[in-house]
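Have a look at the structure below before the remarks.
Only one protein chain is missing; all other protein chains are in place.
Letters A, B and C mark the chains as written, and numbering starts fresh at 1 in each.
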Amino acid sequence: MSRIGPTSPIVLLIGLIILVAMAMAGLAGTEFALSRYLANAIGQLAAFAVLAISLDLIWGYLGILSLGHGLFFALGGYLMAMYLLKHSFEITATVPDFLQFMGWKDFPFYWAGFEFFPYALAVAVVVTLLVSGIFGYVSFRSRVGGVYFAIITQALVYVAMLLMFRNDTGFGGNNGMTGFTVLFGWPMGTSGMITALAVASLLVLAWVLLGCRWLVGSRFGALMLATRDDETRLRTMGYETLRLKLIVWCLSALIAMLAGMLYVPQVGIINPRVLSPELSLEIAVWVAIGGRGHLVGAVIGALLVNAVKFWLSSAAPEIWPFILSGLIVLVVLVFPNGLMDIAKFKFVRPMGAKRLAADLGESRP
Amino acid sequence: MKLARSALLLAGLAGALLLAPPARAQAQALDRAGLVQELCGDAGAMGRAGATLAATAAAGSDEDRAWAAPLARAAIDRKLGCDETGAVLEEGGLDAVTRTPRAATGTPRAPLLSLRNRPVFELGDAAFALRGAPDPARRAAALKTLERRPALIPERLLDRAAEAETDAGLKEQIDTLAQTAALNAADPAARIRAIGRVAENPSRRALTRISALARDPAYEANPEFRAAVDAATARIERGIAIGDALATLYNGLSFASILFMAAIGLAIIFGLMGVINLAQGELIMIGAYVTWLVQQGLRAVAPGLLDWYLILAIPVAFLVTAAIGIALEASLLRHLYKRPLMSLLATWAVSLFLMNLVRVVFGTQNLQFETPFYVTGGVPVIGDFIFTWNRMFAIAFAALTLALTWALVRRTPFGLNIRAVTQNRDMAACIGIPTRRVDMMAFGLGSGLAGLAGLALSPIYSVNPQMGQNFIIDAFMVVVLGGVGTIAGTVVAALGIGQINVLIEPLWGAVAAKVIVLLMIIAFLQWRPEGLFAVKGRRK
Amino acid sequence: MVKFSRRSLLQASGLAAVGLASPLSAPAFLRGAQAQSGPVKLGCLFSSSGTMANLEGRLNYVVKMAAEEINAKGGVNGRTIDVLVSDPASDWPLYAQSAKQMLQQEKVSALFGCWTSVSRKTVLPVVEQENALLYYPLHFEGDENSKNVVYVNSPPASSVLPAVDYLMGEEGVSAKRFFMLGSDYVWPRTINKQLKGYWKSKGIPESAWKEEYVPFGFSNFQTLVNQIRAFADEGGGQPVVILTVVGNSIPDFMREFANQGILATDIPVLGLDMVEADLEGLDTAKLVGHLNCWAYLQNAKGPANEAFLNNWAGYVKANNVPFSGTVSIDPMVSAYDSVHLWAMAAAKAGSFDVPEVSKAFAGLTFDCPSGYKISMTGENNYVARGVFIGSVNDAQGFDILWQSKDTPKPVPFSPYG
């Protein structure tokens, strides 16, 4: 594996993220502080970037495309929301409105204990591991792969969406959960809280980047790439790829869950829309646009697409879908390796060379 | 069940009929001005007017009937203009009472029938038509309207209509209805005959009527009557059971035909190229839009053929979507065959693009389709099973598509090429099959089939830019469950999913049905990852 | 470096939004100085793409139209109104995002927006946090009373219950049995819960009703219509369907209902969310007589409605609006009322500050196109409106079957829940 030099993109990116986080923290309260809107937007973008990394880990480095990563994102989001609601209820006694319209006097029994953050976090981890573990185990064991796996994960997230839309499940139904007022005892929505959440998201992003970089650079990472390139080959050399895939899949699910936990307090709502198959597909689009199999690419893709989306949804809402679809087509046809290719792209190039580059592009980290 | 009998009739309406005793109409000449005044009155007055009209239809003089008949129709169509001096029949501009031409004064008000009054007027209108309409078809239609509410038919109306009826077939039908209507008559023989007649058309409604008779004093007193009631009840219950079973089958089949239409194009493309075409839903949507355009074109060019637009649009919808598919293949997917996951994203982009393009060009509203007679309404078969024509159209269309696709793939050189490339691309290329061309044509075929699906769905679902999204996940499930690229697998999977869905739905609701079916498919694929009809082969 | 560029990108986004909305507005850094004298800004949160676009999209234009009317009369407090439009793309979290953007970046004085309950719930924490005002033009499930939301349309207790009462009464059809069919989300569930409570209070037994829910966007109603028929044929009195499905499920349901040969005179359907736009693709000859209930119907009598319909037709023509100039639905009128109510409150308060404007709510009245004089009491942020029951006619519209005598007092929290 290549060494990480001081000028390699990933080091620059991590440095930059930490710099932004420090600047935001340092300038908070001064007149140079970012507006709340911008701070909040940066925080959300960071959460999306973490989500993109989680998918890149499994798709870019293991070759397994999940079109259901929204499920784990939502898991984290929902459990975080349960903590926030229960916590807010403890302090301000605001009764969540879904309890009201279902005519329930009290929280359902499975809400017990969610006022303690460590418990909520533990439940989030356990549930994510259970869901991803069981689904991953049966799928990988019966060797469901490629597009089949993609379709099945899509169906899975769709099923989850249909279930969460039901109001009698006790998770807020279609409206989801909102009205969070307190986080760790601090009121939400203040400048300080917004900045703190954004800075925390950025730091988590930096940590996740660092951790994933370490992982893919390790011996284990080499086995991941080997699995992606030719799984059967690796199995016939004595490696239980089932275990390897399961470990990475669960890890990826955990990172997506983490992203969900960061996202919800910043956006202030969670509802089944995050489980819609389109959102899960869009995560793959971020990664593909940035360049899959590059951690930096995934981050850049997520930041770019979402920043443009935030911008255009107020500036030129009509053209956003056209721009997004154009970007995708551009990426799959011209920059098969995502925007990471731009650096290497030469404009005068024979067709054959391009095709070769395309083939290499599918696999090079 | 105490109130069971009244379920059939609008209780208040029966009261209204009693309030306007037929004797009044018979004994004295019709108070024409009073009637028109009531027609322009409030809901209660209109109800009385409706009852008077119905009674007139049954027992009024020929003259009165001729005078009153247009009033019932005008009230239903809101063609009665009420003004200070009375009312004007808007058709022809005649005064409602005198039938002399006059214009309405001021802004006339067209009274609106309330829900309670509407059936009274419809009944009256039908009663007039049954006795007075020159066209037998019109009389037959009127009889159908009367059949809906046998308990409200004014006394002697049917007898008089039968006397005057010249058409033998229609006369018999009127007699049958008269017998059926005698369920609560005084004559026990007539009642027993009526019970038999009612049981001939089993339905829950009929069951309610008959089982109410078990509480009739005659049930205890008259063993013959009791036997007739019991036999009829058993017969109706059997009919309902058969009808329910048929309805479930039919509903399952109709859902399956929709699934099949949405999935077959996808199955061919997926089987041949391993390309997941996420734009398939949008091709379905475009097929529906093309159908609409054909309809609009016919409206402008050949209004006489308008009813046949669904048939005439078949080649157009197929060719347009096939052309789009071919263009898509040649410009985009051709470069992505080695990268199936990228082609998935690319087709998603295409789907996004097409959906928004249609939105910008046509707007977001639902398109308006004419409903030709052959996709309108339905025929009650047995029990509560209604054979609806729009569903039948979809089923027949799916069956025809299946037959043609099967013939194309199995019986033509092009089909042979498709099968060869599906099974072994490299080998097919070696023996000189132009695989690229086959890909392109097959993609066109798959897209064209999606277009046909859009056409078949347009009489059933709302057509708008979003409609394609509803089918895509279901269609994928059919394809992966069936096993890649097998027509038989697609058929079996569609039938299975459709039927299971329809079976679960009444038990736990539509959401649960969908969830359960999806989970079953996911579980099934864990067990057989290659689907129902997997083609096995050596690792390539 | 990147930090700078990202900042400038997002700021550019704000700029671009302002630039598009009003070509004359100054760059961001000048806005502070201008805020006292320039036009006052209002924000719209209605989707022009996605599933809700067909319904929500037209409200953007109504708000603009109302603002133009007010501007033509000299504006409010000496300042003209400038309407900003965004597109949350029927994507719920984006509503909150757009609301934040409008309030924090653009400093709009009030928001007008949301159709579905869920989008309102999404925006709610934002407006409460910013202590802003959101005018919500849809009828909804009630049981909510935020000081930061003006509920321009009716809660169920003052709209749905009168309609159901009508159906149950002598004048209606003496309905005895009820099949409730809804999309599975808050609004239908809450409505149905309140209806059940209401019937219980009237001593109607539970066996007289049945409740079914379908997912959003559900379209295959064959089995459900079968169930409705079976329910109706069981006997026990006149059955009615209380339909609370939304979106495209409405035309799909009505089509199947008619196809199975059921007429309004057999089993009437009270479509609580049904508007003219839902009938656009249907052959309504077989649907004549089915009902809906809103605080406004296009056929409402009176000069206010004539003026409104004329203005709208003219506005559509003059501005090339991509919606029909001949169709006018309740939420359009509610959005129109909203802008006027806001302007009256601001004028009365002599300020655009939310607390001041809120204090001015009490006693406001406005001649709504519906023909009623709608009013606000100050007790809560609800608006008292009239109630119409419409009956589908064969021209894809609704005739007015019944309307309330005056404007019933809105009851935010249902006593029957």
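Note that in this section contacts are C-beta pairs under 8 Å (C-beta built on N, C-alpha and C of every residue); 3 or more make two chains touch, one makes a residue touch a chain.
Convention: contacts and distances are computed from a predicted model.
K.L.:
Which of "NAD(P)H-quinone oxidoreductase chain 4 1", "ABC transporter ATP-binding protein", "Formate dehydrogenase iron-sulfur subunit" or "Sarcosine oxidase subunit beta family protein" is the UniProt protein name of the chain not shown?
P.N.:
Its UniProt record gives the name "ABC transporter ATP-binding protein".
K.L.:
Tell me which of A:Glu90, A:Asp168, A:Glu240 or A:Glu318 is the one touching the absent chain.
P.N.:
A:Glu240
K.L.:
Touching the missing chain, which residues of chain A?
P.N.:
1, 219-220, 222-223, 225-226, 228-230, 232-241, 243-244, 293, 360, 363-365
The rule is simple: only the chains that are shown with their structure count from here on.
K.L.:
Indicate the whole-number Å distance between the mean C-alpha point of chain A and the mean C-alpha point of chain B.
P.N.:
Here chain A and chain B have centroids separated by 45 Å.
K.L.:
Where the centres are mean C-alpha positions, what is the separation of chain A from chain C, in Å?
P.N.:
It comes to 35 Å between the two C-alpha centres.
K.L.:
Where the CA atoms of chain B average out and where those of chain C average out, how many Å apart are those spots?
P.N.:
Centre-to-centre distance between chain B and chain C: 31 Å.
K.L.:
Indicate the residues of chain B shared as contacts by at least two other chains.
P.N.:
Those would be 356, 511, 514.
K.L.:
Note the residues in chain A that touch 2 or more other chains, in rising order.
P.N.:
Each of 162, 165-166, 318, 321 in chain A touches at least two other chains.
K.L.:
Note which residues of chain B are touching chain A in the complex, please.
P.N.:
Against chain A, chain B makes touches at 270, 274, 276, 278, 332, 335-336, 338-346, 348-350, 352-353, 355-356, 360, 473, 476-477, 480, 511, 514-515, 518-519, 521-522, 525-527, 529, 539.
K.L.:
Give every residue of chain A touching chain B within the complex, in rising order.
P.N.:
By the definition above, chain A touches chain B via 59, 65, 138-139, 142-144, 146-148, 150-152, 154-156, 158-159, 162-163, 165-166, 232, 277, 281, 284-285, 288, 318, 321-322, 324-329, 332-333, 336, 358-359, 362.
K.L.:
Touching residues of chain A toward chain C in the complex: what are they?
P.N.:
It is residues 16, 19-20, 23, 34-38, 40-42, 97-98, 100-103, 162, 165-167, 173-176, 178-180, 188-189, 267-269, 271, 273-274, 303, 307, 310-318, 320-321 of chain A that touch chain C.
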